[in-house]
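Handing you a structure now.
Every protein chain except one is present and positioned as in the full complex.
Each chain carries a letter (A and B) given by its place in the written order, and its residues are counted from 1.
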Amino acid sequence: MSVLEVRSCSIRFGGVQAARDVSLRAGEWEIVGVIGPNGAGKTTTFNIITGFYRPNEGSVWFKGRDVTGLGVHERTALGMGRTFQNVGLVKSATVRENLLTAQHLEAGYSALAGMVGLPSTFVAERRLGQRAEALAGILGLGDLLESRVAGLPYGVLKRIELAAVLATDPDLLLLDEPTSGMGPEEAHAFGATLLELRREFDLTVVMIEHHVPLVAQVCDYVYCLNFGELLAEGTPDQVRSNPEVIRAYLGQEAEEVLEPGDRGVPEVTV
Amino acid sequence: MSLEESVDAPPVVETEAPVAEPIVVEAAPSFRPGPAGWVARGLVMAAAAALVLLFPATRGNVDVHIYTQAVIFAIIGLSLNVLLGYTGQISLGHQAFVGVGAFTSAYMVTVHGQPFVAAVGMAMVVGAVQALLLGIVSLRITGLYFALVTLAYGTMAEESLFNIQKLTGGSAGQPAPKPAGFTTDLRYYYLCLAFLAVVVWVDWRLMKTKGGRALSAVRENPRVAATFGTDVKVYTLMAFVVAGVFAGLGGALLAHNDTFVVRDLFNFQLALVFVIMTVVGGLRNRTGVVIGSAFFALIGKLFDVLFENGLHIPGLKALPKEYAPIVIGPMLLLFTLTRHPGGVGQQVRPLQRWLRGGRFSFKNTHESEVRVSDVRA
Partner (left out) sequence: MPNLLASRSALVATAIAVVVAALMAASGQKQALVIGVITGAGYGLVALGLVLIYKSSGVFNFAQGEFGTVAVYTLFRLHDKIGVPLLLAMLIGLAASMALALATERAVIRPLFDAPRVTLLVATAGVALLAISLELWLGEARLRFIQPALGRLDRISLFGVQVSDQRLLVLAALLMLAVLLGLFFSRTNLGLAILGVSQEPVATELMGISVRRLSSFTWALTGLLAGIAGMLTAPVVGSFGPGFLTFNALIPGFTAAVLGGMTSLPGAFVGGVIVGVAQSFAVSGFQDVPFLKEIPGPGAVMVFVILVVVLAIRPQGLLGKAS
């Protein structure tokens, strides 16, 4: 059974068809890549999956259930976690506070009980704090817990965001360009991290990515979007050598593109 | 690529081993005060307690009456802070919540013969209902336009709600006697102080638990709040309800402090004074808000003391006491907004940190601008 199924979703904004008939699947524990040139509709698709947009047509199915009508926080409760291109964190708060906020649904007490100050809430808070510390530790953020998020370097922010998303106890992780701003070595290290996290947290991952080697390294299946439509899908190798895909990125005829490494032509990183 | 790594996926194990390279940060050297340091801190806290608890007992009724008003203003300031500071929602008609609370309590006691506790409880309920209704409006109309709506609501309350004869007793006002057992000004002062303590407790627990964190997230970035699992609508409404409850409480206590409620008290100027005292106090800073609110209640008294001790500003003596807050207020507000967004709270923070056992230093007290939720997409 697939964890996530997007069935023929389309959405229109004013006169612009941002997505047309987009379908994709992610099976349990798969890492699925979503690639395409800028403006192809990848983030739009994520927004449809997570509930920020309601599609004009089509539906979104999560763990066998139609979630198309559910709100963002409801999908989080069901197990969807999502990162943002420009880092979704509460910038004025500390790392610890962000990790605590992200455990909103794990708190185990009602907001009212919290306000009144029942003894059980003190215990719960301690537990949440410990979990926050554990997550921070796993992502190497242990020393930064009391630092304010605003002002930290971009790469660190991405790690904090990842920790926060993991704090929501997701089954499905939707990562929007997690390696943007990273060089090849960092991206490769991230790939290893991702595999490790998948194993430890039992995750299914759908990832918008631009780093082709990373996609090849970790993804089980890849979808390529262009102009809001599904252009191609398949294993990373299949998609990578698909002439339509190459043309979409390069605007050239397929024959002109050579295998990377031949004749010293640099790797096609998009 | 095969999935052999995850075919037999083991159950979730949270290991301590970092999956990513740890980021090393220079930790600030930890600081512990010596015994003398603790004694000093203890003395300061004792002095503050003495000021609040013992000093009023030495003064006459007129003074105590104003101190009580300061305590009540602190409650109202904290109520507005929940909306303005924590949730980033504007309320320019807060005097309406307070006024309706005041009249409800007076009405319950005088017309319905209910005991004080029931009357105050009802005031809190009515405050909550009003605030909830406005909260529902805020879900649809946001930011700047919502500010306008709260303003219009306040003026409408002034001209319409407060003219309901039965509720408000018309221009003659409605009596609101002090409760049995607390009929002296001093006892009533301690009663209000107790209420303030409860409000501070709830406010503290709110911000230390998931509710308050949700509000902060909603204020700063509602999309992120939703992604973290917070129902933005529900928590926005919750903030309004909490603010409404505290405002209703404040109104009820105010009514019984004066033993008489008159509708002229709850006008637009009062709404602005409330906003000013909260902003000048320092948004999101509990101590600052309490101090700022108390200050505004005590301004008239403050001027008296200064004049008695020789302060001479031409023409200022002629200023009737009631107008003092609305002359000083806007000046402080504009000063705070343009130069000093952290307000009094920002000033007080070094002291707070010191009292908690840290070092006394002026570093890191910077507060970013007074952020109030703007028109959201």
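List of remarks:
In this section, a contact is a pair of C-beta atoms (placed from the backbone, for glycine too) under 8 Å apart; a residue touches a chain by one contact, two chains touch by 3 or more.
The model shown is predicted, which means the values in this text are computed figures rather than measured ones.
Displayed chains that the missing chain touches over the full complex: B (touch as defined at the top). Only one of the listed residues, B:V52, B:V137, B:L186 or B:L302, touches the absent chain: B:V137.
Checked against the full complex, the candidates B:F31, B:F55 or B:Y323 give a single residue touching the omitted chain, namely B:Y323. The omitted chain makes contact with just one of the residues B:I23, B:I72 or B:I90: B:I90. Note on the undisplayed chain: of the listed residues B:A176, B:V202, B:A217 or B:V279, the one touching it is B:V279. Counting over the whole complex, subunit B has residues 90, 92, 137, 140-141, 143-145, 147-149, 151-153, 155-156, 158-161, 163-165, 268-269, 272, 275-276, 279, 318-320, 323, 326-327, 329-331, 333-334, 337-339, 369-375 touching the chain that is not drawn.
One rule holds in what follows: only the chains that are shown with their structure count from here on.
If each chain is reduced to the centroid of its CA atoms, subunit A and subunit B end up 39 Å from each other. Across the complex, subunit B is touched by residues 29-30, 50-52, 71-74, 76-77, 81-82, 84, 88-93, 97, 100-105, 107, 109, 111-112, 114-117, 121, 125, 134-135, 137-144, 147, 156, 159, 164-165, 168, 189, 193, 195-202, 218-220, 235-236 of subunit A.
Contact residues on subunit B toward subunit A in their complex (touch as defined above): 1, 3, 5-6, 9-25, 27, 201-202, 205-206, 208-214, 216-217, 220-221, 223-232, 235, 238, 242, 368.
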